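Would you mind keeping the following structure in view while I ask a few things?
Yeah, one chain of the complex is gone here, protein chain that is, but the others are all in their spots.
On to subunit A.
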Amino acid sequence: MRYSGFRVIKEALTGHKGWKPIWRNPDPQPAYDYIIVGGGGHGLATAYYLANSFRQSRIAVLEKGWLGSGNIGRNTTIIRSNYMLPGNEPFYEFSMKLWEGLEQEFNFNAMVSQRGILNLIHSDGQRDAYRRRGNAMLLAGADAELLDQDGVRAMYPWLNFDNARFPIKGGLLQRRAGTARHDGVAWGYARGADLAGVDLIQNCEVTGFQIENGRVRGVETSRGTIMAGKVGVAVAGSSGRVMGLAGMRLPIESHVLQAFVSEGLKPVIDGVITFGAGHFYVSQSDKGGLVFGGDIDGYNSYAQRGNMAVIEDVAQGGMALMPMIGRARLLRAWGGIMDMSMDGTPIIDRTPVEGLYLNAGWCYGGFKATPASGYAFAHLMATDTPHETARFMRLDRFERGYPIDEKGMGATPNLH
């Protein structure tokens, strides 16, 4: 079933009786060539590209809950490629390019909207840092513009320019950045994978790995043993737990990150604004709610809920930047579990177990990476060589002394 304008009109005229479920709900087969553990954005994208770009057969995605029930279902939906380091920026720009063609490719409306992201500048030092970052982005083929204060005023005249502590002096703008509909991304990849013959198996929790002579043979699940030639793990906040089943310790701590949505307001923010000095970022959904967040809570957590102190801190950041939201009501807040890696950068690599692959450590930036993460992980699993843009994202980089420390914070996951 393909979507088109014609199809939408036809269904509208015939009472919407022709829509069908967009993926099958199969029982697991006894064996597959490829198993992806984790039916979130990255797992589904991996299966999609394995089936469509690398033409691999007999693929299954195992998800312990329902598809897209993890972090892809609870995030602030920002897509961007404003990174700096050589190990990062080409990868995120590759992701940005995939976003731009995504909806045409998988014939599903993921509501990709290139509204622009503006990183505000509050000091001369920050301007220098952002000028350098912008140049790094341009060198990697991305787009970047440095705005002065008048440039920012023209976009968002209501910002608090005269904040005594953090006056706004300009901004780094990436116009091609923006937002996408997070559930739509998961559903689009799920549908695309299903159409290519991937078995999407829900309510199937992986409880162990079958490993013989250092090689993975399959997985134990709540629905029985499933054999596989290659197993890829993409389980976000559960990476530590799942890889522990294979006897591995990871350079990862699980932390909780909260995000927030206000009541519906009139359109005021057409893009994404970040306030790095206070750590607050905000965009406005198509329904009018302000979608915003800030720092992680900063301690190990699997609770999927945060604490009031961070809510207060984020609200203060918002008030400092845009005092006019002071009387807006907070509609909802939620906490997702991030696997914070020691340098703030993800891991897409083989593991010491032959045939077992790891896609982890996305900290709180996994959403924007969904297409490139899936493509690079599929590339790695299909060819056993890293994708060109992900070749620095090694599991052993800490041991070898090659961390990708974008924030310059060292081995401190609670600070990222």
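Here, contacts are C-beta pairs under 8 Å (C-beta built on N, C-alpha and C of every residue); 3 or more make two chains touch, one makes a residue touch a chain; residues count from 1.
The definition used in the following text is that contacts and distances are computed from a predicted model.
Chemist: Match the chain absent from this complex view to the correct UniProt protein name in "Thiolase family protein", "Cytochrome b6-f complex iron-sulfur subunit", "Membrane protein" or "Sarcosine oxidase subunit delta".
Modeler: Going by its UniProt entry, the chain not pictured is "Sarcosine oxidase subunit delta".
Chemist: Considering the whole complex, which of A:254, A:351, A:373 or A:389 touches the chain not shown?
Modeler: In the full complex, the listed residue that touches the missing chain is A:254.
Chemist: Decide which residue listed in A:46, A:126 or A:301 touches the omitted chain of the complex.
Modeler: The single option touching the absent chain is A:301.
Chemist: Pick from A:69, A:285 or A:414: which residue touches the chain that isn't shown?
Modeler: Reading the full complex, the residue touching the unseen chain is A:414.
Chemist: Among the options A:134, A:188 or A:240, which residue touches the chain absent from this view?
Modeler: A:240
Chemist: Can you list, in ascending order, the subunit A residues touching the missing chain?
Modeler: 240-241, 244, 249-254, 298-303, 305, 307, 309, 342, 398-399, 411, 413-414
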